[in-house]
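Omission of a single protein chain aside, the complex is shown with its protein chains in their original locations.
Read from first to last, the chains carry the letters A and B; within each, the first residue is number 1.
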Amino acid sequence: MSSNSDYLLSIEDLTVSFDGFKAVDSLNLYVDRNELRVIIGPNGAGKTTVLDLICGKTKATGGSIKFKGREMLGLQEHKIVHAGIGRKFQTPSIYENLTVFENLEISYPSGQSVFGCLGFRRTPAVIERIESVAKTVFLQDLLQVEGAFLSHGQKQWLEIGMLLMQDPELLMLDEPVAGMSQPEREQTVELLKRICEKRGILVIEHDMDFVEKIAHRVTVLHLGKFLAEGSMEAIRNNPKVQEVYLGH
Amino acid sequence: MKKVYKHLLGGTEGTIGLAALLILLAIILPASMDIFRLNLVGKYISYSFVAVGLVMLWGNAGVLSLGQGIFFGLGGYCMAMFLKLEASDPISTKIQSTPGIPDFMDWNQITHLPAFWVPFRSFPFAMAAILVLPALLAYVLGNAMFKRRVGGVYFAVITQAVALIVSLGIDGNQGYTGGRNGITDLRTLLGWDIRTTSAQYILYYVAVALLIGCILIGRMVLSTRMGRVLLAMRDREDRLRFSGYNVANFKIFVFSLAAMMSSIGGAMFVLQVGFISPSLVGIVPSIEMVIFAAVGGKMSLLGAVYGTLVVNTAKSLFSESFPQLWLFLMGGLFIAVVMLFPDGLAGIYTTVRRWVIRASKTRRPKVSQPVVAAELVNVEGD
Partner (left out) sequence: MQGFAGLSLFSVLLLMALGLAIIFGQMGVVNLAHGEFMALGAYVVYLCSQIVQDHLPSLQPYYFVVAIVIAFFVAGIFGMFVEWSMIRFLYRRPLDTLLATWGLSLIMQQAFRSIFGAREVTPTLPEWLMGSFKPSESIDIPINGVFVMGLSLLLTAGLALFIFKSRTGLRIRATVQNRQMSGAVGINTGLVDRFTFALGCGIAGVAGAAFTTIGSTGPDSGQRYIVDTFLVVVFGGSASMLGTIASAFTIAQGQSISEFFLEGTMGKVMTLTAIVVILMLRPKGLFPSKVRV
């Protein structure tokens, strides 16, 4: 049906080894545009490492990662960001000393060079975009609050907001609802469904109920290798997966 | 106009602070001291340039350099070389075996001016060198280190090593650089005698003006998006990369800016004090300049000046009367600033101001506390 070049993200034979230990082993993964893919697996399965490899935080020792047909391996982090990939980290990574507004503003994708920053103007267009993204992530009333004073869940939302400012075509979220209360989780489900309309999303999560509500497809990793892939229901009933991860 | 007021002058508070400093430096101090003491203050003002640069580099960008003496010295030596050549014209030096070259070269049996000295005959070149050379050096060093993600402690230790290398290099080449004694006996700048009292007053005011200029430049840079980027970089450098920034370039930029400021300070030092030597370039002076910024409050441009003045005044007071005590105090100062007063004088000022405001009966809504978000948002259930 679709050839490799039609995929938003195509990972082939991806391997990374640390001193002989293969954290990720010959992984193949394909994500469509507008797809919400969830990666699950027991701890140590290499899930976060895969995201690290895609966004350039860790260097792969083999394989290829193509985004919109373009090879991402070996590029510097900020170049991968400019190509259209955004990453949210496992523990909320926001700028604690800056306000919500400033956190979002910093993520605004133009004028990010040295001289660009010196000449950057906070135009009405910029302000409007910030306010609109803030609204999307439920933080429109907290624009002047310093990042340090947000609750854990709000920090997660802010980080997602910072990614949205970059307008990425692929959004990667590492445990986006960890530490959130139930109402916050429900709001996040809504948020992700809304965002997904325009881009591809890759999510790592452990909360199976949450995964069920958002996932189009689920990929299971185990010990750095691909184990299974399919709809949530198929995965739930997959004996290999049950043995390794889901129990019963 | 409103933009200038807000960004350059820093709003009401910032303008008052700047005005206070200006009044202190330009009116109160000259009026209350003789020229000898004022000249000393002028010397401290030269050091302040380095401290102001460090506020940008260390306080805001989070990069600690233990080698700012290198750039101070670079500016100082450039200016000294120009002045020395002017003072070494063939007529004044006719008793030397080779007239027309600096005296220390003559003593070292050097018979013609080394190539790297020749361009410093020209005033425009020397002026340009004071700005360009340190920026160039900082650019090269910065590129070599920041592009390879050498930061933090490693970077600090390497700047220390480079400061040592440069000071040893100057020290060991007496013929070419004046060696340990440095370059001395400087007299005139383009014919104008810099040793007279009137000249010293003028040079003092020039130094103050340039210092205020550097502070304004610093404020301007910090008020742009760059200011927020630097803060973000200081706190979460790796996250900033994933926000799309090439972090190394920003570090290089601030490093070069701080280098240029330090260099201007060095040049003003030479004009006011009349000499330069490797003792102002090496490890010890470089780390002392860091403490000036730390005492003032490493995030405060104005604080940097006060910090420099306070520490240096204390130093001259104590080393005269209690020389043994001074080093103990200085060592203690390093420890105290790190452990007890991380925000330095600026921090003390802010705290006192908050008490005063709280103590006064009328509430001033200008000082707003950050609101705890949890109070604002009502999360249902739990």
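Simple rule for what comes next: a residue touches a chain if its C-beta (ideal position, glycine included) is under 8 Å from a C-beta of that chain, and two chains touch if they have at least 3 such contacts.
Please read these numbers as outputs of a predicted model, since none were measured by experiment.
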item	value
Identified contact with the non-displayed chain, of B:L8, B:L40, B:V150 or B:V273	B:V150
Residue among B:L38, B:L271 or B:I287 that touches the chain left out of view	B:I287
Candidate in contact with the missing chain, chosen from B:G11, B:P119, B:G172 or B:G213	B:G172
Options B:L164, B:A199 or B:L216, residue touching the unrepresented chain	B:L164
Contact footprint on chain B, counting only the chain that is left out	58, 64, 66, 144-145, 148-150, 152-154, 156-158, 160-162, 164-165, 168-169, 171-173, 283, 287, 290-291, 294, 324, 327-328, 330-335, 337-339, 342
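As a convention for this text, only the chains that are shown with their structure count from here on.
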item	value
Touching residues on chain A, where the partner in the complex is chain B	55, 57, 76-78, 81-82, 86-87, 89, 93-98, 102, 105-107, 109, 111-114, 117-120, 141-142, 144-146, 149-151, 154, 162, 166, 181-184
For the chain B and chain A complex, residues of the former touching the latter	221, 224-226, 228-229, 231-232, 235-236, 238-247, 249-250, 253, 370-374, 376-377, 379-382
